[in-house]
Structure formats: C-alpha cells, structure tokens
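The complex is shown incomplete by one protein chain, all other protein chains being positioned as in the whole.
The letters A, B and C name the chains in turn, as written, and every chain counts its residues from 1.
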Amino acid sequence: MKKIGILTSGGDCSGMNAAIRSAVRTGLSKNIEMIGFRKGYLGLIKGDYLVLDNKAVSGILQRGGTFLQSARCEEFKTEAGRQTALENLAKIGVEGLVVLGGDGSLNGALALHRLGIPVIGIPASIDNDIAFTDMALGVDTALNNIIYAVDCIKDTASSHARAFIIEVMGRNSGYLASISAIASGAEYAIVPEADYDLADICSQLRHRFQEGRDNAIIIVAEGAGHAQTISESIKDAIGFETRVTVLGHYQRGGAPTVFDRLLASRFGKRAVEFLLTGESGKMVGLSCHDIIVTPLEEVVKTVKRPQEDMLRMAEMLGI
Amino acid sequence: MKKIGILTSGGDCSGMNAAIRSAVRTGLSKNIEMIGFRKGYLGLIKGDYLVLDNKAVSGILQRGGTFLQSARCEEFKTEAGRQTALENLAKIGVEGLVVLGGDGSLNGALALHRLGIPVIGIPASIDNDIAFTDMALGVDTALNNIIYAVDCIKDTASSHARAFIIEVMGRNSGYLASISAIASGAEYAIVPEADYDLADICSQLRHRFQEGRDNAIIIVAEGAGHAQTISESIKDAIGFETRVTVLGHYQRGGAPTVFDRLLASRFGKRAVEFLLTGESGKMVGLSCHDIIVTPLEEVVKTVKRPQEDMLRMAEMLGI
Amino acid sequence: MKKIGILTSGGDCSGMNAAIRSAVRTGLSKNIEMIGFRKGYLGLIKGDYLVLDNKAVSGILQRGGTFLQSARCEEFKTEAGRQTALENLAKIGVEGLVVLGGDGSLNGALALHRLGIPVIGIPASIDNDIAFTDMALGVDTALNNIIYAVDCIKDTASSHARAFIIEVMGRNSGYLASISAIASGAEYAIVPEADYDLADICSQLRHRFQEGRDNAIIIVAEGAGHAQTISESIKDAIGFETRVTVLGHYQRGGAPTVFDRLLASRFGKRAVEFLLTGESGKMVGLSCHDIIVTPLEEVVKTVKRPQEDMLRMAEMLGI
Partner (left out) sequence: MKKIGILTSGGDCSGMNAAIRSAVRTGLSKNIEMIGFRKGYLGLIKGDYLVLDNKAVSGILQRGGTFLQSARCEEFKTEAGRQTALENLAKIGVEGLVVLGGDGSLNGALALHRLGIPVIGIPASIDNDIAFTDMALGVDTALNNIIYAVDCIKDTASSHARAFIIEVMGRNSGYLASISAIASGAEYAIVPEADYDLADICSQLRHRFQEGRDNAIIIVAEGAGHAQTISESIKDAIGFETRVTVLGHYQRGGAPTVFDRLLASRFGKRAVEFLLTGESGKMVGLSCHDIIVTPLEEVVKTVKRPQEDMLRMAEMLGI
C-alpha cells in the first residue's frame, strides 16, 4: 500500500483532528503518502482532497472539530455516487481508507469495503451509541463540556428556588444525559431508553420543594423530549419557576480532553496499521486497555445497551 | 452605625459573593457588626438572617451565585410588606443596608431609603442595563462565559456548512449579544434595540453561502426573538441546516473573572464606607477608574443607551 | 455495623470530595451513621471529627481538594499513636473506616486492619502509581489540568524560537509526564523510569532548530530532574533561549473531570458496601469496567510498571 486516504463524516466531534494527525504521522513514518478528503464522502465524489504531510497536521492536536470538514452526502447513498467515489480513489491512487464517524458513516465505510476498497472505521460520535467500543471518540470531551455548563448553572440554581431543565444531545441514546447527571449531581435524567412519567417527576419535585430543597436540575436527552416543553409542563403542574438551557453544538467543540487525545492517537495509529496488515471492513474500538477490531457488519447491526449499573447508581446518589 | 445588613436580590450574577465578602471585611475592620439577609427582600420580611463574620465569607470570593440566595418577593412591593421589613430591621438593630441587584432591586432599595433606612445599592445585572455605572457586576463574567461556548461552537461550525443560532440573555438589552458577537467573530447580532429584517439576513446568508462561506454564527438577545423561531425561519427561507443553542442560566454562573472580582471588591468596600459617612439612597458605580455614587432616584429613571461605536465596529469587523 | 468513619490522608487530589459524598450517601441510605475525621490520621488521634449528614456533603461533588482536609501525621506511625486512634474509634463507636490516599495512607490503613479495625482503602494519588487499579482518583483531572497549561504555553511557543521546560509532578512515576506529553504533542518527556542523556536531547534540539523547527516543549517529571537545572543545561549547550514553568500544586486542584467524578462515586459507594459485607484490609480499584478489591498487603508491596506501549507511541508521535 502506497497511498492511504482519510475522511471525517457525519457530526463532528472533538478528537477528530488528533486522530487524523496520528493516522498521518503513522502513515508517513511507514513511507505511505497520506491524502485527506474534504467534507466526508462528498470529497470522495468530488475528488476534493489535499496531501497531508507532517506540517499539515501540526498544531491541530488540541483543536476541536475537524479541519477536513464534514458534510451529509445523499449522493453517496446511491450506487452511482459510490461508483464515482471508486473511480476517484482509483484515479488518485488511494489504496486504503480510514473513515471517522458515527453509525451512518460506518455504514458508508462498509459499503466501500464491499466494493473492494480496503477501509477501517474509527468510531466518532459524542452519543457513545456505537457498539464494540467502550467509548467513541468525542464522548469524554462532550461530557466534560456538559458538566462545565451544569456546574455554572448549579451556582445560580443554589441562589434561587427554581427548576432548571438542561437539554443535551442524544437522539436515541441517554448516555450523555445519564452520565452527566451523575457527574454533576443533577436531580433527574430523562433519557430515551426509559419511560418517564412527568406527572411523577412533578409530584416528586413538589415534595422536595415542600421539604425546603427548593431547586432542582433536570437533564434531558434531546431524544426524550424538548427542554422547553418539559419546562412548561413542570411550571404548569407545580407553579414553580423553571429555566431552560439547550446546550446544542457547544457539546461537540472545544479542545479535546486528555482521554480523547489519547484515544484519538491510538485509534488513528491502529487504523493505519490494520490497513497495512491487510485488514478491511472493520472498525477499531477500545476494549478495556486494548484496541480491538470488529467487522463493520457486526458493528452496524448491534445496538449498544445502556449501562444499567450507572442508572442504578444515579438513583442512589440522588438523581 | 453599629450594625449593617446586606442582601442580594433579583437575578443572581457572578461576583455577588465577592462583593459580600468585601463589604463584610470592610465593615468588620471598622468594628461594625455585619448581618446577611437570606433570599433578598424576603429575608427582611421574614427576619431570616445570619451574622457574617470573617469566616462566613472565607472561601466565597471565587464562587458564582450568591450564598445569601435571592428570590422574588411580591410582598415587599406592598406597603404592609415594607412596614414588616422596617420593623424587623429595627428589631435586629440594623442601621444601614447594602442591596445588590438590578433595576427592580434598586427600586426596592429606593423605597427603603424613602422610609428612612440608610441604604446603598450595588448594580448587579449581567445585562449591563443599569445607568450611571460603566459596568454592572457580573457582566464581564457573563460575556466570557458566552464566548467560551461560542468558541466551542465555532469549532464545529467550521467543520460543517450550517448556520448556528445562539440565544443569550438580554430582555431589553442587546449588550451581551452585540459585545459577544464582536468578541467571538460572529456574523450577526440580533438585538432588541435595533430593528432587524430576517428576510434581509437570509438573503445575505444565501449570498455568503454562494461565495463559499458556508457557515455562520448568529447571536440573538432573548428580547429580540427566540432562537428556535429564528432558526426555523432561516431554514425555511434558504434551505440550509440550522442548529440552536440557548445558553440560559449558564451565563450567570461560574467563577467570576478578575474584572468582576475587583469590581465586586471595590463596590462592596465603598458601599459600606458610603453608609458610614452618612450617605443614603444612592448607588455605587464605576466611572472610568473611579467609584462614584448616584442618587437611586436618578438611576431608576434613566435608560442606558447602547454603545453606538461598538455596533459600528461590529459591522466593520464582519458582523 | 452502625457507624462508619472516613478520612483523607496524604497529598489531596480532585475527586476526594466526590468520593466522600458518595460514601456518605451510600452509608446513610443503609441507615449507617457517617463520621468524617479531620486532617487524616491526625483526626483519629485527636478525636477530631464531624457527623456527616446529607447536607454536609451537598455541593461538594464539583469541588477540588478535600473538605475533611489532610495532613502528615508522624505520630500515627508509632505504636502509641495507633493505640490512641484505636481508643478514639472505640469511644466514638466507629466500627469501620474508609481511607482515601496514596501509598503511605494505604500502609496506615493496613496497620489499622491488622489491629482489628475493618478498613477499606480508596486509591487517590495523581501520580497513578498505585497497583491494582487502572487509574487512581485525581489522575484524570491532573492530566487535564496539565494539558490546559501546556496548550497555553504552546500558543506562546509557536510565537517564538525557544525551548520550554515544564515540570510536572511525579517523584517516582513518569505517568503524568509521559501521558501529558503525548496528549499535548510535546517534543520530549523526561521521566524517572528511563535514563536520559541531556547531551543527546540537546543535540537533537540543535538538529531540529537547524531544520527550522525552532521551538520545543519538554515535560519533566519532578523525580527526573529540576526544570530549572535542565533549562540551564540546554541553554548552555545550544545557546538557545529557554523558559521554565513549574506547575506544582496547580495540578492537584480544580473541579474534577467527569471521569474522576464517576470513579469517585463508584469507589465511595463500593468502599462502604464492602465494609458492610464484612470485607477488611482491602483496597477498591478499577479494572476495566469493574470495581475490584485487592488485599492492601498486595497493594503496598507491588510496584506499578509504566505502560510500555504508551512510551512507544509517544516516540512515534514525535516525542
């Protein structure tokens, strides 16, 4: 293998740049030419790329986002689109590909593998909803971003008698909501994996307030309900003032944490190494202390289940 | 004067604790007994207070919020409520009062002054909408909180082709929105003081995107429109993906900046000194390098006008 | 068991408060009375303690340090001292003890266990030099504190042609130095576990500078040499300007990261649960996803070996 491509696809996250840097430096150290495609699969289709030397990836380790950019690409979901991508890869001489992204992006990687392109995926998704890796890239940074904001809100919460509703990311996954609730000492986490009864929460809140515990922080995963709606329900039900924060894309950015920088560095390095040893159609993942590989076929059809023990601990600690 | 009370009222802000600490240490150094009322004017009415010694204000300088807590108090707006407050002050032996808060709180302070209680106000409001002070307490911290979040969003914005709408505080004031837009390099600031034409903004955005500048950050003061509504309008008008962040009370909290710690320390110290020299019915304020006092009567009837030059600079710099 | 004591000993770290909170809430939820001893083993000897109810541990989750304080205690190393401690425990009615700390503190815990007091240890040491746990409490926060500072220094490093020497903690352990070097993209890590040749480093630096790479960041574990001395050697050897930063106790403090808050919550909960199931003389530890227990006897006689693979990755990535 003489030329390896890399691209970032889907929602970006902190640590993608660090992973690109590590993949590039690993490739260069083995005399591989490294190519970066811009805007995910769109770059494959448009043939939009740049050559990545050591300098191109210098000073990006600590930057959030992805300097290769990301985009949705409907065209890549068509056969014609993928054919164009294949042709471009052949034209450029790229013999292997590293793809960073979440579920959708890994599905795309699997499609390329089936078309004969050697490809290794790197799980990158702040929702931590990708199976066969303990943690996806960007999760630890997103969690720390969230608790930085919640800590600020706790300052003001303890100054007032109010309920604060904080919406975090997670369409199908309550991971960010439940873990950040434990880590911030929030009173409730509302997640898509578990049914919740707003009337019951309101009744508990009323009870708390009567006991003199007159403020509460409620963290809601976006997939479980809109903060604004929940806020109004609580206000109507118990007559208490409520305040809403929607953290949005704030969660995705910022300098990556040490954990994400290390994970990114290990993922990037191993992805290139696996390509060079002939692996394809697989995803790198973290299993305890080790970097493992799992067939993408397995990955995309497996649903990650929530950590039951974490939810139980949350209850005990006061959530 | 032998006993001075202090209370925090209205929306809390970062720096209130530092101001309480400074007022208490100044009073104690002059052998004044210092009393803290809990939950603002409610504490006056309920006679809910604690004695503040050096230890009580130790370790609070760097904490956001107010450890004396704050609350709305409808009862204090009635004559009966104020009479109860007066009686409690007399019973406790409090001969002077320091009140921290925004417009409403300073109105309350003026009422007490008219009833014969020596009172000095400290402007504390992250909106920076209080006249006769260059900066109110909490503004600098709120601004730095905002740009911390916007910097994170910029990471992700530069990774995608999208418009990001960020809602910041400011019901009647676009101060936070306009200054944070300049400081973060946002593309637009939507403020209550100026009319805006969403169709015009959409047309500019479309133009920008056609030029290849495919992401934009728009900061909206809550008083000028809801982020969610503006987001949907933009999406409908130009077919571009938009994302919403509502910073909410995140802006109020966190460790105060150096500026707010110094301002708080100076305000707290001078407020007590002014009481001791017989002043009353006045508010301390920052005027260039000096701490000035202005009659509360003037303060509450004066509207602070926006800084025209800042808005002009914003336009030139790309907003 | 009706009454459990808890104490923090040795160097403090971020997350101790979160662990105390979790232990207390776990104990209270099982109707155990919880007792906090002040200043580590000194509190045992002096009988200096406070009763910990839910409120006592409210609002401490996010605070660095330990509100129970810590201290060295030479007296506890004597038989007489330990006898006094035993008598005090009996007098107060404490039937089990949770001890947070590093090597020395865990040795003390082992001694108490041998004297018949049920005791469970929690590994807390930013050096991550305690065996039988993947991570000790405080390590993740310390690492993130370090890279926050190094990121700042990189800003200025890339503005100048200079070598920056940054001293981090680690008397016998290069863990913080090597991991933070990888995570920050530093050029060298100097650690106590490996010999280094300053002349060789200088020669490499000179070579780098001749190639136009005119700045370098060198992270030194305190146990491997003093930043000031190394700085002067480099300056003398290659005539280049050098600058020194000694991070010192900055590394120990600050709000704990999400990782440390979760780890602390799990350690605190399990420590109390193990005591209640009759375990003693053991330390809780993290092994992959699980909390395990290991006899303190094993813990204190085992030396944790550095992660060879991390050091190799460091080299490849440019260190």
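The rule we apply is simple: a contact is a pair of C-beta atoms (placed from the backbone, for glycine too) under 8 Å apart; a residue touches a chain by one contact, two chains touch by 3 or more.
These figures come from a predicted structure and were not determined experimentally.
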Touch partners of the unshown chain, restricted to the chains that are shown, please. B, C
Pick out which of C:Thr78, C:Thr156 or C:Thr302 touches the chain that's been left out of the picture. C:Thr156
Of the listed residues B:Ser180, B:Ser280 or B:Thr294, which contacts the missing chain in the full complex? B:Ser180
Out of C:Ser22, C:Ser70, C:Ser105 or C:Ser265, only one touches the absent chain, namely C:Ser70
Touching the hidden chain in the complete assembly: which of C:Asn145, C:Ser265 or C:Thr294 does that? C:Asn145
Absent chain, residues of chain C that touch it: 8, 12, 14, 16, 39, 63-67, 69-71, 145, 149, 151-161, 164, 166, 227-228, 243-254
Absent-chain interface residues of chain B come out as 22, 25-26, 29, 59, 61-62, 134, 140, 143-144, 147, 151, 154, 158, 179-180, 182-185, 255, 257-259, 261-262, 265-266, 269, 288-289, 310, 313, 316-318
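Heads up, the rule we're going with is that only the chains that are shown with their structure count from here on.
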Tell me which chain's centre, taken as the mean of its C-alpha atoms, is farthest from chain A. B
For the two copies chain C and chain A, is the contact made of the same residues on each side, with over half of the numbers shared, or of different residues? same
The distance between the C-alpha centres of chain A and chain B, rounded to whole Å, is 35
Between chain B and chain C, the Cα-mean centres are separated in Å by 39
Centre-of-Cα separation between chain C and chain A, whole angstrom: 29
Touching two or more other chains, which residues of chain C qualify? none
